[in-house]
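Can you read through this structure? Questions will come right after.
Only one protein chain is missing from this complex, and each of the others stays in its spot.
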Amino acid sequence: MHLPMISQIINLLAAILLLLSFAMLTQRRILSLINFFALQGLTLTLAILVVAYSTGQHHLYYSAALTFVLKVLILPWVLHRLIRKLNVKWDVETLINIPTTMLVGIGLVILAFNVALPISQLAGTIARSTLGIALACVLLAFLTMITRSKAVPQVIGFLAMENGLVFAATSATYGMPMVVEFGIALDVMVGMVILGVFFFQIRERFESLDIRHLEKLTEE
Amino acid sequence: MNWQLYLVLGTPLLGGILLALWGHKRWAAGLNIAMSVATFVAAAALTAQIISDGPLITANEQFFVDSLNVFLVALTAFVSMTTSLFSRPYMRIEHALGKLSDNRLRLFHSMYQLFIFTMLVVLLTNNLGILWVALEAATLTTVLLVSLYRTPASLEAAWKYFILCGVGIAQALFGTILLYSASQKVLGAGGGALLWTHLAPAAGSLEPTVMSLAFVFLLVGYGTKVGLVPLHNWLPDAHAEGPTPVSAILSGLLLNVALYALLRCKVLVDGALQAPFASHLMMGFGLLSVVVAAFFLSKQKDVKRMFAYSSVEHMGLVTFAFGMGGPIANFAGLLHMTLHSLTKSAIFFAVGHAAQKTGTQIMDDIRGLIKVSPTVGWGLMLGSIAILGVPPFGVFASEFLILTSAMRQQPWATPFLLIALGVAFAAVFSKVQPMVFGETNAKRLPHPPALIPVFAHLAIVLTLGFYIPPYLVDWYRVAAKLIG
Amino acid sequence: MPGALQLILGVILLWLALGLAGVFFPRNLRLVSRVLFPAGALGALVVAGAALNALGGATQSLVLPLGLPDLPFHLRLDALSAFFLLLLGAVTAGISVFAAGYFRQGDGTPPGLQCLYYHVFVASMALVLLADDAYAFMVFWETMALSSYFLVTSDHAKAEIRRAGFLYLLIAHVGAIGILLCFGVLHGSGDYTFDTMREVQLAPFWATLAFVLALFGFGAKAGMLPLHVWLPEAHPAAPSPVSALMSAVMLKTAIYGLLRVLFDLLHTQVWWWGATILVLGLATALYGVIFSAVQSDMKRLLAYSSIENIGFILVGIGLAVIFQAYGMRALAALALTAALYHSINHAFFKSLLFLATGSVLHATHERALGKLGGLIHRMPWVAWLALVGTLAIAGLPPLNGFVSEWLLLQAFLFSPSLPHAYLNMLVPVAAAAVVLAAALAGYVMVKFYGVVFLGQPREASLATARDAGIWERAGLVWLAAGCIALGVAPVSVIGVIDAVSSQLLGKTLGASATGWMFLTPISPERASYAPFLFLVVILLVWLLTWLAVRQFYHGESRRAPPWDCGFPAQNARMQDSAEGFGQPIRQVFEPFFRMRRELPTPFDAKPRYRVTVEDHLWYWLYLPIVKATQMITRVVTLLQRGRISVYLTYSFVTLLILLLFVR
Partner (left out) sequence: MISWPGLVAQLTEILLAVLLAPVLQGWVNQCRAWLQNKSGPGILQPYRTLRKLFAKEVVLAHTASPLFRAAPYVVFACMCLAAAIVPILGNDLPFSPAADAIALVGIFALARVFISLAAMDIGTAFGTLGARREMMVGFLAEPALLMVLFNASLISHSTSLTTIVEHLAHLEFVIYPSLAFAGVAFTMVSLAENARIPVDNPSTHLELTMIHEAMVLEYSGRHLALIEWSAALKLFVYSCIGIALFFPFGIAQGGDAVGLVLALPALAAKLAVGGFAMALIEMLSAKMRIFRAPEFLGTAFLLAVLALLIHLLLEG
C-alpha cells in the first residue's frame, strides 16, 4: 500500500530536480547558480535515500553519502572559494535569450520523455518512470553549457549533468556497482581540481574567464 | 597467478608516482624510458602468454584479456616506448629553448606514465563501467599534457578538449547506464551485469530497444574521443598545441583505445538487435569523417594540425571498415588501426624535429629539410607517402582490402572514398613536397634528434606491406571474429 | 635449368641489388656508371632473351612467400606478359648503356640514389608485367609510379620540376585508385588472384563498370585524353634516360594492363567499349600531334608525340575490341597485332630520340629549339642515329613506324564488313583521322630534326658542342638497329606477336603466305608489303644512279657561301625558328589552342615576339575541379569556427537527431 506512496515521493523529488534544472538553465547570477546546484545535489541525495530505503539496496546508502559529500558539501564550497578568489560575482549573460532557451528546454523535455518511455516500461525498478526526467535533466544541463559564455557556469552545467546521470543510474538501475560509483566520483573530483587550476591560468592569460576569448583556434 | 598482467598495469602506475616525485631530475627522461621499456616487455610477455594459453580472466573477473585487446595492449606499449625514446631529446631541446620549466618537465613525465596506465586499464578491464572511468581519467591526464606550454593557444585547446570530451563521455556514461539496466534484467543485479565476459554470451537476450538507445549515447560519447565528424572539433586543436610526443600518442593510441571501447559496445548491440543498426551508424559516421577531413586537409597551414585531420580521416576509414563488418573488412580495420598508429606517430616524430629545426609549425616556413638533415626530411617524406596509402607501405594493404570489399558490399560509398582519398593525397602531398625538397631555411640543434623511432616504425610499416607474420595474422583473424 | 620465370626473377633481384649498391656509395660515380648501369643492361638483355623463348612455351607461374595473408604474391609468365617483358628488356638494355655514360656528378640527387630509383623503377615495371593477383599488381604499379616520381624530381631545386612531379604522382595515384576499384569489381566474392577473376562471370552492369574504371585508371597512366596533362610536364622534367624509360616502357605497362583486363580478365567484349576506346584514341592522337607541332622545347615536343603514339595504340585496341565483339577473330588479331607492333616500335624510336635529346642537352645545356641548330656538323653520331629515329617515328617506309601504321590501316580497310551501320560510317572517318595524324607526325619530325640538327647553329656557344661519348653512342646504335630490324623483318616480329593474339583472341594473324620477305596479313592478293625488297631497290637505284652520273659526267663541286638573295647581312638568327615552323599548324588548327601572342609594334626599340600555346582542357576540366574543391573546402571549414558553444551544439544536435532516428 505504501509503495505508490514511495513512488509518489520519488516522482515529487524528480519533479523538483527537473524544476531546478530549468532554474539553472535560466539563472543569471553565478552565486545563485551554485546554490541551485547544491540544492539539486541535496534533492538527488534524498531521492537516492528514498529509493535505498524502499528497496533495501544497501550500496545505495553509500552512493547517497558520496553524492551528499561531493555534490552538496565539497563542490559548492570549492566553487564559492573559486569565485571569491577570482571575484567573478557579476551576472552571467547568456548567448541565447532566456525565453528562447526555455522554449527549447520544453521541447527537450518532451523528447526526453518520449525517448525514455519504452525503457521505463521495461525497467523493473520502482523509480522507473523518472528515467525520462533524468534524461531531461541531462539534456537541460547540456543546453545550459551551450548557452553560457563564461567558464564557471559552463563547469556548473557540466556538474549538473553528472547529477542527472547519477539520478538516471538510481532510477533505472538502483545505481551502478560500487567500484564504478567511486571511480566516477574520483573522476569528478580530479576534474574539479584541474578545472580550478585552469580557471586561474585562463584568468592570468586572458584577464577574464569569458570563454569568448577562447576562439582563436579556427580554420580561417 | 599472472604476474604479466599486474606488471603491465603496475609499471606505468609506479612510473607515474616516481616521476611525480623526481620527474625534473636529469635522469628522469631515462627513468621514463626505462619504465616504458619495462611495460613493453611485460606486455610482450602477456601477449606471449595469451597466444599460448588463450583468453585470460582474473582478479575476480575484473580483468579480461583476449586477442582483441591484447594486440592493442602490445601496440600501445610499443608506441609508448618509442615515443618515450623520442621525447627524451625532444623535451631536452624544448627545455634548452626555455619553453619548459623543471616543474612542467616533471608534470610531463608523470602524466605521460599515468596516461599510458589509464589506456592500459581501458584495454584490459572487463567491466564496462571501469572502462568508462579509465577513459575519463585518460582525458584528464591528457588535458594536463595538452596545456603543458601554458600558452594561450594551448590553454584554449586544453579547455575545449576538456569540455567537449567531458560532455561527450558523459553521454557515454548514460549509455552505459542504459546498457546496465538492460543487462540487469537478464543477468540480475550486482556487479556481474557490467562484465563483458557475462554480457557477450547473453547479448542475444538483451532488450533491443534499450540497446539501440544505449548505442546512440555510446556512439556520441566514445565517438567524440575517436574524433568522428561532427564531434571532432577538439582534435586538431589538441594535437596542434600540445607537445609533439603528446600529439603522437594522442592520435597514435588514444583514438585507437576509444574506438576499441566503441567496438566492444557494437558487438553487444549487434548481438541484441540482430540487425545492422550499429553497422549503418558507424558506416555513416566513418564515411562522413573521411570526406570532411579530406577537405579540411587542403586548408591547413600548421603541419601538426594537418596530420591531426589526417588522423580523423583514417579513423573514419577504420570506423567505416568495422561498420561494413565481415571477416575481411574487420581484418582490414584492425590492420589499419595498427599501421595508422605506427605511421602517424612516426610522422609526428619527424614533424617535431622539423618544427624544432625551423622554429615553427607553419608549413610555408618549413623548406628543404632534405638539405639540412636528410634523415628528418626522408622520415617526413616517407611517412607522408605511407600515410597517404602508397605502396609498398603497409597502409596500402589495409586500404586495398577496405576499398575492394567496399566495392562489392557498399558500392554507393566508393565514389566518396575515391574523391576523399584523391583530395587528401593532393592536399597533403602538395604541402609536404616543398617542405622536404627545394631550398632550405633550417638550422642546427643543441641536441641530436632521435630518429631510431621514426625509422623503426617506418620499417615495420614497410615490412607489413610485403609480409604479415603468420602469428599476427591468426591473431587478427581471431580478433576479427570476435568483432563479428 | 631454371625456367624463364625464375631467370627473370633473378635479374629483378640483381637490379634491386644494384640499386642498393648505389645507395651505399651514393657519390661514387665511377662505380655507378662503369659497373652498376652496364650490369643492369646485361640483366635487361637476359630478361629479353628469357621472355623471347618463353613466348613460344607454356605459361609458367610462381607463388612468392610474400604479400597478404592467404594472398601471397602470385607471378605468372604468359605470352602477353612475355611480349611486354621482351619490349622492356630490349629497350632497357639500350637505355641503361646510354645511362652509364649519361649520369654526372651534379648538385641534384647524387648518382647513387639515381641508380637506386632507376633500377627499382625498372624492376617494378617488370614485376607489374609478371603480377598475377590484384594486390601484387597494385603494389608494383604504385612502386613504379613512386620510383619514377623520385626520378622526375631528381633536380628538385627547380619549382616547376617539383610541380611537374606533384601533378604526375597525383594523377598516377588517382588512376591507381580507379584500377583498385576495378579489381574490386572484378574479384566478385572470391579472392584477388587473376585466376579466380577469370572464372567470375560478371553481370553486364558490373562488367561495364569494370571496363570504365580500367579505362580511367590505365588511361591516366598512358596519357589518354583528357588525363594526359601530367605527361608533357613530367617527361621533360626527368633526366633523359628516365624520360626515355617512362615514354618507352612505362606507358606500355598501362597498355598491358588495359589488354590484361579487357581480353584476359573480362571475357565479354561489347562493341561500344571498342568504339569508346577508338574515339578516345583518335582524339588523343590528333591532340598529341597537333600540340607537339607547336612546341618549342624539344623534350616537350617528344612528350606530346608520345601522347600521339599512345593514341594510335589505343585505336588499334579499340578496333580489336570491336572486331572481337562481332566475333571476327582474324580481323581482331590484325588490329591487335597493329597495336602491339606499334607499342614495341614506339618503345624503340621514342627512346632513341629522347636519348638523342639527352646527348644534345649535355653537349649544349640547351633544351629550347630556338637556340639549337646545325648540330649535324658538331655531333655527327647523334645526328645520323637520330635521323633513323626521325624517319621511323614519321612513319616512313622502310622503317618500323610504317609497318604498324600499315597494319592499322589494313585493319580499317576491313571494317566495312562490320554488321553495324553506324560503325561502318564511323570507321572511314576514323581512318582519315589516323592518316591525318600520321602525316602531321611527319611534319613534326621534320621540324624537330631540321631545327635541332640541320641549318646553321643559332647560338655561338653551339660551336663548342662535342659529340656523345662511347657509352651513349653504344646505346643509340642499339636502339637505331632495333628500329631498322623491326622495320625490315616484320614477318618474324609478327610471328612473335602471334603468340599473344592466340592467347588473347584464340586466333593468330597469318603473317605471311609467301615466305619471310612478303608481309601479307590476310591474303596475298588483298595486300602485301616487302620492306626488305623495298630497301634493297632504293639502295640499288641510288647506287646505279650515282655510278651512272659519275660515269657520264665529272663529279666536280666547289664550296661557296649560300645564296643570300642580294641581302648580304644575313646571319644564323634569321633562319626559320621553331615557332615559325609551327606557324601553319597554329593557323590551320587555331581552335585547338589557347594562344596568347605578343606582337612587336614597329616602334619598339627591341622588338620581341612571344607566343604561348596552352591546353584548353586545363582550363575547361582541371581548373574547374580545383575551384570546386576549394569551394567545398571553404564550406567545410565553416565547421571549425573556434566557438566552443557551437561545437557543443554540434554534438547536442547529433545526439538529438540520432534519438529521433531511433524512436
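Structural remarks
By letter and in written order, the chains are A, B and C; residue numbering begins at 1 in each of them.
We adopt the following convention: a contact is a pair of C-beta atoms (placed from the backbone, for glycine too) under 8 Å apart; a residue touches a chain by one contact, two chains touch by 3 or more.
Being a predicted model, the structure only gives us computed values, none of them experimental.
Shown chains touched by the hidden chain across the complete assembly: C.
Here the missing chain is touched by one residue of C:56, C:190, C:327 or C:428, and it is C:428. Check C:304, C:341, C:443 or C:478 against the missing chain and you find that the one touching it is C:443. Here the missing chain is touched by one residue of C:66, C:159, C:463 or C:533, and it is C:533. Listed residues C:406, C:478, C:593 or C:652: the one in touch with the omitted chain is C:406.
Touch with the chain omitted from the figure is made, among C:35, C:396 or C:611, by C:396.
Taking the whole complex into account, chain C touches the unshown chain at residues 373-374, 376-377, 387, 391, 394-397, 402, 406, 409-410, 413, 416, 424-425, 428-429, 431-432, 435-436, 438-440, 442-443, 445-447, 449-451, 454-456, 514, 518, 520, 524-530, 533-534, 537-539, 541-542, 545-546, 549, 552-554, 556-565, 570, 572, 574-576, 580-581, 583-584, 587-588.
Note that only the chains that are shown with their structure count from here on.
Of all chains shown, the one whose average CA position lies nearest the global CA mean is B. Annotation: 31 Å between the Cα-based centres of chain A and chain B.
Averaged C-alpha coordinates give centres for chain B and chain C that are 44 Å from one another. Looking at chain C, residues 637, 640, 644, 648, 655, 659, 662 sit in touch with two or more other chains. Multi-chain contact residues of chain A (touching two or more other chains): 115, 142, 145, 211, 214-217, 219. Every residue of chain C that touches chain B in the complex is listed here, in rising order: 65-69, 134-135, 138-143, 145-146, 153, 156-157, 159, 162, 165-166, 169-170, 173-174, 177-178, 180-181, 183-185, 187-189, 192, 629-630, 632-634, 636-637, 639-640, 644, 647-648, 650-651, 654-655, 658-659, 661-662. Within the complex, the chain B residues that touch chain C are 159-160, 163-164, 167-168, 171, 212-213, 216-217, 219-220, 224, 229-231, 233-234, 236, 281, 292, 295-296, 298-299, 331, 385, 388, 390-392, 396-397, 400-401, 403-408, 414, 418, 421-423, 425-426, 429-430, 433-434, 437-439, 465-468, 470, 473, 476-477. Contact residues of chain B toward chain A in the complex are 127, 129-130, 132-134, 136-137, 140, 143-144, 147, 150, 152-153, 155-160, 162-163, 166-167, 170, 173-174, 176-178, 180-182, 184-185, 189-191, 194, 207, 209-210, 213, 236-237, 240-241, 296, 299.
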